[in-house]
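Every protein chain except one is present and positioned as in the full complex.
On to chain A.
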Amino acid sequence: MTVLVIAEHDNAALNDATRAAVTAAQAMGGDVHVLVAGKGAKAVADAAAKLDGVKTVLHADADALDKRLAEAMETLVLSIADRYDAILAPATTGGKNFMPRIAAKLDVAMISDITSVESADTFVRPIYAGNAMMTVKSKDPKKVITVRPTTFEKAGDGGSASVEALDAPAPAAASKFVKEELSKSDRPELAQAKIVVSGGRGMGSGENFAIIEKVADKLGAAVGASRAAVDAGFVPNDYQVGQTGKVVAPELYIAVGISGAIQHLAGMKDSKVIVAINKDEEAPIFQVADYGLVADLFKAIPELEEELGKAGY
């Protein structure tokens, strides 16, 4: 069998989520090809060619592929779908946007956000905000799958795939990119950080997030937030961790002033070590925390910063 992985990137660099999808593709067996669709994304195609286990990289370069809008990805992927038994993409907002469109045109089910590959046609995926794990067997001739990046190892470098050019057909329907407002941050990306420090409603205000940011900067950590903190306008929405935000699985997750609603836990309970700092000792977050500190965060967080300083951070 042959498996196609659609690369996630920003036209300049390959996103690590792609590496997880390549690992999932290898677990299905057979040859792995990677599609790099973009505008001026040659560097990404070259990076994809170095991925372990990748045999061929298809590189489509066109203005219409600049932002990988779903309507353009649909016709591009359909033009080569015949060659593949399975098509995978990371379950990023990009993959989630265009993959179901492709599945529908191929008349196959969408298999979303898989966390494990059992065999070439059997997969595990979370349902009910991660409160149940469903094993499904696909009866479709072709599988269209998005891969949860946090649960697969990231494929390393060491391959030397050939890069082939691919023509991009016209998009399937009329949609235009207007603009983008990206959050600027010098910190590591939330989904890829080894340490995440998140604040919730208990932070009280956006200004108060500064005390979390100080701790995060000491640890080289990313800053996250609960939905309550985002809805209250403390931080932008792309900080949100949870069922409707990002799913993270860092080595260390520090939840500050977060009660631990089901929807938030869905986004972080696969973290290796979870720390909860909350003044309510009944907060549900303590049921999943490895280390819990019942304390006022406005006292505990500056203290934590100080202790980290003493520990050489």
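Keep this in mind: a residue touches a chain if its C-beta (ideal position, glycine included) is under 8 Å from a C-beta of that chain, and two chains touch if they have at least 3 such contacts; residues count from 1.
Throughout what follows, contacts and distances are computed from a predicted model.
Asks: One chain of this complex is not shown here; going by its UniProt record, which of these names is it: "Electron transfer flavoprotein subunit beta", "Tyrosinase", "Cytochrome D ubiquinol oxidase subunit II" or "3-methyl-2-oxobutanoate dehydrogenase (2-methylpropanoyl-transferring)"?
Replies: The chain we cannot see is, by its UniProt record, "Electron transfer flavoprotein subunit beta".
Asks: Touching the hidden chain in the complete assembly: which of A:65, A:103, A:117 or A:161 does that?
Replies: Only one of A:65, A:103, A:117 or A:161 touches the chain omitted from view, namely A:103.
Asks: Please pick, from A:94, A:159, A:224 or A:257, the residue that touches the omitted chain in the full complex.
Replies: For the chain that is not drawn, the touching residue is A:94.
Asks: What chain A residues would touch the chain not displayed?
Replies: Residues of chain A in touch with the missing chain: 10, 67, 69-71, 74, 92-94, 96-105, 107-113, 122, 125-140, 172-183, 191, 195, 219, 227, 230-231, 236-238, 243-244, 246, 251-252, 262-263, 269, 272-275, 281, 286, 288-295, 300, 303-304, 307-308, 311.
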